[in-house]
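As you look at this complex, bear in mind that one protein chain is not there, while each of the others sits in place.
On to chain A.
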Amino acid sequence: MTPAHFAFSSAFMLGLAGLAFHRTHFISALLCLEGLMLSLFIALSLWTLQFDSMNSASMPMILLAFSACEAGTGLALLVATTRTHSTNRLKNLNLLQC
């Protein structure tokens, strides 16, 4: 595995672990999701640049556009959660807890 491939693969795995093992805040989970998207952008760009396949340079751009949509939706969920539950702490999302 080349160093760059190892770097962005482990960056992706770390972001995934940060999203899965979230602790207190909702927005930290959203930030780990953004870290996932960033590692995917770097991965696609490095694919384009290191393999000299310039045709696939549009892939990271489209990924960025859709990741902006996803970030906007996540932040809208954050706003809605803060408005109804008065905080974005994950322990407060306990309406279905028995």
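Just so it is clear, a contact is a pair of C-beta atoms (placed from the backbone, for glycine too) under 8 Å apart; a residue touches a chain by one contact, two chains touch by 3 or more; residues count from 1.
The criterion applied here is as follows: contacts and distances are computed from a predicted model.
> Of the candidate names "EARP and GARP complex-interacting protein 1", "Ciliary neurotrophic factor", "Proteasome assembly chaperone 1" or "NADH-ubiquinone oxidoreductase chain 6", which one corresponds to the UniProt protein name of the undepicted chain?
Hidden chain identified via UniProt as "NADH-ubiquinone oxidoreductase chain 6".
> Could I get the residues of chain A that touch the absent chain, sorted low to high?
On the side of chain A, residues 1-4, 6-8, 10-11, 13-15, 17-19, 21-28, 30-32, 34-35, 38-39, 41-42, 45-46, 48-52, 54-58, 60-62, 64-69, 71-73, 75-85, 88, 95 touch the unshown chain.
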